[in-house]
Structure formats: structure tokens, C-alpha cells
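One chain of protein is taken out of this complex; the other chains stay put.
Every chain is named by a letter (A, B and C) in the order it is written, and numbering of its residues begins at 1.
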Amino acid sequence: METPAGSRPQQAPVAPSQQEAGGAASLISEYLQVRQQTERLCEPLATEDYVVQSMVDVSPAKWHLAHTTWFFETFLLLGPDGDQRPHHHAYQRLFNSYYNSVGDMHPRPQRGLISRPTVEEIYSYRRDVDRRLQSMLARLDPPTLEKSSALVELGMHHEQQHQELLLTDIKHVLSCNPLRPVYLDVDGDERRVSSPLGWIGFPEGLYWIGYSGPAFAYDNERPRHQVYAGAFELATREVTCGEYLEFVEDGGYRRPEFWLSDGWAAAQKRNWISPLYWHGKGRSRTVFTLAGERELNPADPVCNVSHYEADAFARWAGARLPTEAEWEIAAHDPDVEDSGTIEGNFVEDGLFHPCAPSSPLPATGLSQMYGGVWEWTRSPYVPYHGYKAPPGALGEYNGKFMSGQMVLRGGSCATPRRHIRRTYRNFFPPDARWQFSGLRLARDVAAN
Amino acid sequence: METPAGSRPQQAPVAPSQQEAGGAASLISEYLQVRQQTERLCEPLATEDYVVQSMVDVSPAKWHLAHTTWFFETFLLLGPDGDQRPHHHAYQRLFNSYYNSVGDMHPRPQRGLISRPTVEEIYSYRRDVDRRLQSMLARLDPPTLEKSSALVELGMHHEQQHQELLLTDIKHVLSCNPLRPVYLDVDGDERRVSSPLGWIGFPEGLYWIGYSGPAFAYDNERPRHQVYAGAFELATREVTCGEYLEFVEDGGYRRPEFWLSDGWAAAQKRNWISPLYWHGKGRSRTVFTLAGERELNPADPVCNVSHYEADAFARWAGARLPTEAEWEIAAHDPDVEDSGTIEGNFVEDGLFHPCAPSSPLPATGLSQMYGGVWEWTRSPYVPYHGYKAPPGALGEYNGKFMSGQMVLRGGSCATPRRHIRRTYRNFFPPDARWQFSGLRLARDVAAN
Amino acid sequence: METPAGSRPQQAPVAPSQQEAGGAASLISEYLQVRQQTERLCEPLATEDYVVQSMVDVSPAKWHLAHTTWFFETFLLLGPDGDQRPHHHAYQRLFNSYYNSVGDMHPRPQRGLISRPTVEEIYSYRRDVDRRLQSMLARLDPPTLEKSSALVELGMHHEQQHQELLLTDIKHVLSCNPLRPVYLDVDGDERRVSSPLGWIGFPEGLYWIGYSGPAFAYDNERPRHQVYAGAFELATREVTCGEYLEFVEDGGYRRPEFWLSDGWAAAQKRNWISPLYWHGKGRSRTVFTLAGERELNPADPVCNVSHYEADAFARWAGARLPTEAEWEIAAHDPDVEDSGTIEGNFVEDGLFHPCAPSSPLPATGLSQMYGGVWEWTRSPYVPYHGYKAPPGALGEYNGKFMSGQMVLRGGSCATPRRHIRRTYRNFFPPDARWQFSGLRLARDVAAN
Partner (left out) sequence: METPAGSRPQQAPVAPSQQEAGGAASLISEYLQVRQQTERLCEPLATEDYVVQSMVDVSPAKWHLAHTTWFFETFLLLGPDGDQRPHHHAYQRLFNSYYNSVGDMHPRPQRGLISRPTVEEIYSYRRDVDRRLQSMLARLDPPTLEKSSALVELGMHHEQQHQELLLTDIKHVLSCNPLRPVYLDVDGDERRVSSPLGWIGFPEGLYWIGYSGPAFAYDNERPRHQVYAGAFELATREVTCGEYLEFVEDGGYRRPEFWLSDGWAAAQKRNWISPLYWHGKGRSRTVFTLAGERELNPADPVCNVSHYEADAFARWAGARLPTEAEWEIAAHDPDVEDSGTIEGNFVEDGLFHPCAPSSPLPATGLSQMYGGVWEWTRSPYVPYHGYKAPPGALGEYNGKFMSGQMVLRGGSCATPRRHIRRTYRNFFPPDARWQFSGLRLARDVAAN
């Protein structure tokens, strides 16, 4: 395996949508593009980097490579239409994440103890599954192919999620190392002027949210349904590092009056004094990025804050976080929905870090709703009215996590561009900080 | 202090509503009734019973007695219109629960380490504050009295909440003792036939929820606002012990497919195999109650289950928990709202345990919406649109807990009858089991 | 139960030795004196004080009262020559400390959760067992009486050990209370001048240690056996608070070079910065005692230090702790052994705190070898060559604890005078601080 350290991942070629093309060939082509992109993201890693699990939430890079492969193997190759041959009997257990219906799984906190299979063996596993999946798809009759296509599509979106996790996890691994290793030396974006904060208003009323179209969407985005929203305003841009620094300097982490009770307890217990990856004191701060330790840029959107911190900042600022419905209402943009093209700082841009908006405000008046940082909402992650988890193991994909987590919207600089949608619901526990997570303010509009 | 073990607390006299009577006299009368009721609930306790904290969530009985007193002392007597003399300087810290704005507090997990002040000294503290508060109220001019009345009223509702907690906590304390002591030997209710389960439907539409009237309600019930609800059905009665036993016997605690992921983790870690306080195996079960260990009555509503268990049961039963909005919509009953009288098994009934419904179904078709057991909803405890926490220390009463907890509705057999309302929002973490918490099923109505 | 707070326990009358008197009568008399002394030590307690377990190592006072009673009940009344009637079936489990051979036991960390039996019920238990034991002893024939006498004698020594633990435990309980309650208001001893430190030398050679006489001694003091000791010197007095304060002020708790590795880890983890119960900073310090918070007296022997702290102090002072053999060799004093009278500050003196020596140095040149504070040695608690644990449950009394603990010698201000011997081996884990434990320095004498 050649992994020349420091080489830059190439731009992933844009794939034709599965919808437009027919048959196995185009599905296979899309599949291979997704798979190659995962491996491209690993190119800057040394073999040793693939092994480490720096905290329970983090998985080793080689585990991500194997687990995404396990997903295709388990749900396609070992399914009724597959060839039924497991690549290695032990992998079924080693690389099962949380699917109780599939069987036992290796304990999550011990993913970093498994030096074998080696990285090379895991790449062999990938190649074997890729090869067998192609031959399986090539030989299926059209009705079976259609059924399998849905599973392949789910697996590709699943792998895209793990592409993002792979980056957030390797960032955490490298951050624990006093040598502060660099994943990839990119120039970054040096815009140092943030735009002034404005507010866009939305009237109270009944709105539709959720997904109902023909393209891929996760089960948790369905069914499309009506919600009643009170009048609200949403900030034109995300909260910046400069603004967040003012909160820090104003004693934000020492004043319980801004915090949820659980948030205050978490902040005290873990000695939080600023966002994760910030170092230094006063006005002289640096921040650890995938490009190494950098000077803090006040114009960048703040990143790697927990929901608790986002919520405390909002209260300090005299505002609040938006609900996920408000976010989705505000994100409605006929231009985007017509063109199907979402603009933003995504993984394909190769920055691996949020940056201040460069382009003029879009017609909606809301900059950077997509990409850069995930935006915390004040909405707990719960099922939509009418939600039904699918039967079987894939029902475990989303449904069982609808407890104790908060919704984030819009994608980040580590999200694949084609992975995100207006209705997309990401979710993490309120104390999670290692994702590319930031915030945008909202506020009530008083009724007259 | 005479505490003849086993004596039955007398029926608390019904107090005239604060709204109906004017002036300090009636306020003082109501105040004294609430205060006496707290002490009446303590009559069956031995001195030793007042001291123990059996887990972090539990507070010793003597702490409840002192903390409710501290509330009146801090917000009235030490306020701008009070006499400003603390009963004991150390009590400000010892009996502060969680009000950061008031100052430091004794650590919650150490409430059971404090043998002094003795029970008798705490009763002296109560008598001193009662006396001084009466004289304060008697001397205030009307405008000041009105302002103080709101605080007194809040303090009375606060004390009523602690009356319920005192009972749930002492039940937990006694349950940890292999001698299985009896709080109070009551006959219980022996109805052994549960009514058949029916469903009441509600159409989709816009509904108003929350409180907007002139009487007392907590800030978290405000503002009254509109919500859009999809069509749903609600069960005519709560889930019974008999039904829950079927879930248990069907392997409910061994089958992850019914559980939220966090719920399954909690159940495994704590070795849950049935509701808290159930003992025995198979069809031969007993349950620990405030009247001691009793045979399990299949007709009684199931009690002392966590949100996780309630949710798992509902999934096993092919249903779900209602949202808090659905519960409040369904609980609308013009008869009750006209008469102002809520029927149910409340603390004044002296059963201290839920029982099967005795009376015929009310006009709504929904039995026992109030009293008996709190009903878990599927709604996380979040602020209503337009909610603002009050300024100052009392803003900490509710607002900062709007994270990580689930809403329960309707009151229990340990709730004072006059404490409950249709809009009342109780909340506990999803793994809490020591409250009188049960469930009622709901289900979606498919759109045509 | 009358427990007038603040009354001073009376001097326990000196009992004639079991050896001198014959028959059941004198045994019963001795027994009753020991039992009454336990209750006398409880007189200053409020009922609430009996209940609390302030840490795992501490037992509630009422547990001590019951467990010592359980010992007589289990090994005599329920033994082959007893009346075989348990006072309460549940007490066998509740008040078993660690005797696996007797059966299951209530978990130690949960001793403080048991509000019942009440204090009054435990006193009834004591009276019942006392009465039945007297009638049992009175009716035994001489050979059976002799056998039972040994058990009664063991039980009395056992109860004396718990008298000391009761005091150290109640001191810890009260110390956790911000009100800093006073157990008993004694004047204390105000001697503020400590004698200069001298050294007494002992030549290398073979010495006998351990007990072989006809009087009572624990199994762990046997068999008497020879040890070879290198030449050493022992300090003429214990380390004082003034000396220890110099160590503290010299950065003793911040300089790892003085500490054993485990000791340093314990000190860091628990934030030790001075002995337990010391408060304040710099030269202005107070110390919590059973007589309440007092000004630190530099002439008093230092107390409530762990073995780790004692060891670190000794290294700082250029010395070391003595071995238990060295201590026992040095404590040899023909005067004492002839008269059978051990002088020192014991529990009967009613000071409940160590104090500077008042009397002139004894002939040995070593002051206060007995009483005041237990002296940590550098000897792990291991069996003597030839040691055999007795068969049956009583073999669990000492033998199974011969691991991970360090030996202390000489008794303390909480030890009953007649309980101590030159060969007596007390033992606690090296991180234990809540006993009356201090130290005396030793050093090697270089061979010529």
C-alpha cells in the first residue's frame, strides 16, 4: 500500500445521479466513485494512524474502512440474492457497529485494541467485496436489481456518512498527539472580514417539512408533514470565532446563568473553557485543524462546540437556537431546488475547515446554510408524526437513536456535497464536540 | 416530636382557592394548610427515616422539610420586603437545591451525610419561618402584598411538588432495606378486573395548548400557543400490570428490537428485568409499595417504569407513547374545566398506590387521565415557542432543565389534587424509575 | 432512650482481669463493663448521628452497636451451647461484617441506607443478647464454660476494637458536616512545648517478637519467633504537628521526590495538601477534633495521616519509619511488663485527641509509645513464620486481611487501655487517614 504522506486527495469526479441512468452499469460506477473517495481521504494517513481510537466516540480509520465494507457484504452479498460467502467469518462480528438483529458485535470501546486485520488486509477485504458486488449486480434480473439498488444506494449514503466521521475521528486522534501532526497541509482561506449580522423574518403559519420526493432520503426525514411555526427571525450568517471569543472573554464559561443545567454540569466536569481544539489565552489563540495548529481567524464560523455551548452562547447573545423546523422553513430556496445544486464549503473543496463566506448573499439572504459547519438546533431528535422504522435490521439504522440527541442541519466542510439535502437530519448528543458543529442564531418575533 | 409509627395521615382539609378570597388572612390560611400537609405526610416516619439518601436522585425527608422552608425564607423573608434575618447562616448553603444565583450549595450527593441539624431542629426552623412569614404578610401594604402573594403561591406549589418527592423518596429509602418497612398500612384497593382497552380518535388539525388563564401555572406551561397535530388515537385507560407482565414474560427485557438504543444500554447496565419494586418470577410476583410488600395486582396500572421501558412496551404492543400535545388535546373536558374539579386517585385519598378505575368512564371516554400514575409522553421537555424564563433566581426554577428530560402528564397517587392541571408539565430523565410513572398508549391514524 | 447531648462519658471502671477471677460471675461482670462502655461512648450522639455512613470505610454508629452484638449472638447464643434463638432472622445478614463462613452479608457500602432497625430497636437487641448470654454462661458446666469463655473474651476484645472505630467513624461523619458539630466539649490539653527530639540506639542481633503468654492475644501476634534486626535508632518521641507543618510549608505535598509512587498518585488524585482534618493555610491552621474545630497545637503529635504521608515525611526528614519488629524490640520495658500497667493517653482519659507528653521520659527513653496516636511502621501486614489461621469462621477474623495493609503499633487516644499490648498488631491500608494515626521516626545505624 502506497500512502505518500502529505499528498492531496484529488477532487472526486461528480457522479451522474442514479436516477438519470439505468441499469447496473451506472450503479456500479457510482458505487465505485463513493468507494474510491473513502480511500482517497485515507491517502495522507500513515499505517499507524489507522489503528488508534482516541475516545469511545471515535473509531479507528481502518474500522471505518472495514465497517462500510461489512455493510455491503452483510446486506447485499450475504443477503438472499448475494453469493453468501463471508470474506472472513470473524469480520461479521468485528465490523458490526450496532445492528443487534445481525448478531453480536465487538464492543465499541475496544475497536482500538484490534491490530489485526492489518490495514493491508482491510484493503484486500474492500477489493474483494467490491469485485463480488459488481459481479452480483451484473447478473441480477431487473426486478431483483431494483430491490438491490435501493440497498446499494443506502450503503453509499452510509459510506458517505463514514467519510465525514473518518475525518472528524482522525482530527481527534491527531489532536491528542503532542506532536500535533498535520493531516494535509492546505492553505486555508484567509478571509478575515466577517459580514455584519442581519436577521431574516418568517411569519407564523402552517408549513410542510420532511421529504416526500422520489430521490434518496433517510427514513427519519419522512413522512413529509405539516407543522405550525410561530413567527421567528433567523440570522443571516453563522456565529463567528470572533463573536464566540467575546463570549469566552465575558466569562461565558464561568457564569452558570447562561447554561442549561446539564450543560453546566458537563462543562464543569470536563473543564471546558473554550471550544474543543482552541488553545491559548486571551486574544492570542490558536486552533487545531486538519492542516495543523493555526492562528484563530475571528471571521471563521465557530466550530467544534457542543449543543450546550451553542445554547449558552445564544442565551448570552440574547437569542436562541432555531428549531429544526424553522431551519428547514428558512432554507427553502426555489433556486436551489430547481437546479439541484447546493453551494457550500464541502469535503470536495479540500479545505477541511469552515471559512467566512466569500460570495454575495444568496437570494434568501441567508449565507452558508449548507457546508462549513453543521448548525445545532434546539430540537431533540424525535420521530416525525407518522414515522415508521423499516422492518428488520435496517430499522436499526436511525429509529433507535431517537432519544437523548439533538438535531443538526446543513452539512459541513467534511460532508460530501451530494450527501446533503434541505430535509437532512443529522443528530448528536448535546455534549458532543468533535464534529464540525457550529451555530446560527434565531429569535422569536413578538406577536402584536 | 411524637411520631407514632403507623398512624394514618388525616385527610388534608380542602383549602379555598387563593383567587376567591382576598387579603393576607386567606393567603396565610392556605399557606398553613400546605405546610401542615407536608408534616402530616411525615408522621409515619421514625427519626432515622428522615436522614437517609438512598441514591443521588433521592433527598432525605429532613432535607425536603428544610429546603421548602428555605424557599420561603430566601425569596420572602430575606427579600426586600422581609425581615432579612436568616434563621441560621449555614442553612442558606445547606438547603439551597440548585439556585446558582442565590449562591453556593451543599453538594447534592452529600445530602445524606448531614446528621445535623436534627429533625427536631428542622421542625423548629419550619415553625420560625412560618411565624415570621405570617407576621411579614400581615404587615404589608396591599401592592406589596400582591407582589409577595405571587411568591408565596409559587412557594406553596413548590412545597406541593416536594410533598410528592418526599413520598417517592421515602418509598425508595424503605425499599433498600431488607426488612421492607411499611410506611403506612393501608388496605389498598382490591379491584382485580381491568376494563377492556379501547381507543378514542382525534382528528388532525390546529390546536391550542399551554396555559393562559389568571390562576397559578408554572412558567413552563406558557405561553398558550398553537400546534398542528396529525390524526391520532389514545387508549381509554393506562397500561396495566397484567399487560406489562406479558411483555416481561415475552422476553421484553431480553429483546433489543423493542428498545431505544440508550434504553437498551441502561437496561443492560443496571440489570433491569422488570419494573422497579417488582420482585419474584413468572406469574408469582410481588411489588413493594408504601404499604409494604404486596401481591402484584394485574388490574392496577403499571408503575415505576422508566421512559425507556414505557417506550419499549409501546413498541412491543404495536403502538407508541403520545406526545404531550396529544395528551393535552385529549384531556380537554368541558365538564372538568367548568367545575374546576379534577377527579382521580390523589395523595389525599391516602392509597399511595395506583389502582384500577372504579367509576364509569367519563364523557371523554378516557379513564384516569389524572392521578394514579404520571403518564410518560414521547415529548422531550423543551420550551414552548415564545417561552421566556423569568429574570433572576426564579428563572432557574424550570428553564435550565429543558434538556435531556421527557414530559409526563396527569399527576399521580402522590400528587396533591389541587396541584395538578391539564397543562401541567412534569419532567424526568428517561431512565428515572422511582417516580409513580406509568403509561397510556397512543397510535397514528393513517391518512386516507 | 435518653441521650442528653454534651454529657461527658464517665470513666469506665477498671475491670479485674479474667485471669485472676474464676467462674461465670467475673466473666459476666467484665462482659457487662465492656458492653456498657460502648453505650457510654454513644451518649453524646443524637439519633440522627447513629445513621450516617460518610464513606465506605465508615460504619454508622448503630451498625457498630448491632454488629458487636451479632458477634456474641452468632458465636455463642447460636453456637452449640447457646439457646439457638436468633433475635431477628434478618439481623444475621444485616450485621455480619465479613464472615463468609457464616453466610451472606449486607453490602458494606449500603450500611448507611438502613434506617431500620431504629436506634431504639438496636438497644433492645443489645439488652436481649446481654440477658440471654448471662443466663447461658450461668448454666454452663465448667469445661463448656471454659470453652465459651475464650469466645466471650474474643468478643470483648472485638467490641473494644469497635469502640475505637465508633469514635473514628463518628469523627469522620461530623467532619463532613459544614456545621462542624461537637461530639463532646472537652478542655483538651494545652501543653504547647514539645520536647527536643532524641534518638535511642539498639544493636543488631537476634530478638524474639510476638506473643506466647497465657493471657489473651490475637492469633496474628503468634507464634512468638525470632527475627534478626540490623542496628537502628528510634526517636524519643512522635513527630509533632509543628514538625509536620514545616514539611507542608516546605512543599512536601508538591514534591514527588519524597513520596512512594502509589502515595504520590493517591495524594494527587485526592488533592491531599495536609493531614485529614487540617484546615486553613500557612501558619494559621485549625484542626477538626471530637471537641470541634480547634487551633492547631504545634506540640501535639501529628494525627490522621496516611502511611503514605508518614513515609513521605520521614524521607523528607532524612529518616524512615521503623519496622514493626524494631518497634516491638524498642518497646520492651521490664517495668511495664512487671506491673502490667501501660501508661498513655487512652480513651478512658476522655481527651479523644493526642497531646504532647506531660510526664518525664520513662526509663526506656521513649515517650508515648502507647496511646495518643497509632504509629505507622514500614512493615506490611503479613503472617509470622508458623502462623496458622484458626479453623472455621473465626479464622476469617485476621488471616484473610494479611495483604495490602501496613502495621501500626501502640494504640491511640481512642483505644481502651486494657486492649493494648506490646505485641499488638493493628493494620490499615496505606491510604487510610481517618484513624488516629501518626508516626515516630527511625533510622539505620551504619555498620562499622
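As a working rule, contacts are C-beta pairs under 8 Å (C-beta built on N, C-alpha and C of every residue); 3 or more make two chains touch, one makes a residue touch a chain.
Because the structure is a prediction, the values reported are computed rather than measured.
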| request: Sort by label and list the shown chains the missing chain touches. | output: A, C
| request: May I ask which residue of C:263, C:301, C:344 or C:438 touches the chain that does not appear here? | output: C:263
| field | Which of C:378, C:409 or C:440 contacts the chain that the document leaves out | value | C:378
| request: Would you mind spotting which of A:40, A:106 or A:332 touches the chain that isn't drawn? | output: A:106
| Among A:52, A:154 or A:389, which one is in touch with the chain left out? | A:52
| For subunit A, which residues reach the chain that was dropped from this view? | 46-52, 54, 62, 90, 93-94, 106, 110, 112-119, 173-174, 176-179, 181
| task | Could you please point out the subunit C residues that touch the chain left off the display? | result | 98, 100-101, 206, 225-230, 232, 256-257, 259-264, 308, 311, 378-380, 382-383, 385-386, 400-404, 430, 444, 447
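The rule is simple: only the chains that are shown with their structure count from here on.
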| request: Moving only to chains each one touches, count the minimum steps from subunit A until you reach subunit C. | output: 2
| message | Interface check for copies subunit B and subunit C. Shared numbers divided by all numbers used: above half gives same, below half gives different; which is it? | response | same
| field | Innermost chain, taking as reference the mean of every protein Cα atom displayed | value | B
| field | Distance between the centres, which are taken as Cα means, of subunit C and subunit A, whole angstrom | value | 61
| field | Separation of mean Cα positions, subunit B and subunit A [Å, integer] | value | 39
| said: Measuring centre to centre with CA averages, how many angstrom lie between subunit B and subunit C? | reply: 48
| remark: Check: subunit B positions touching at least 2 other chains come out as none
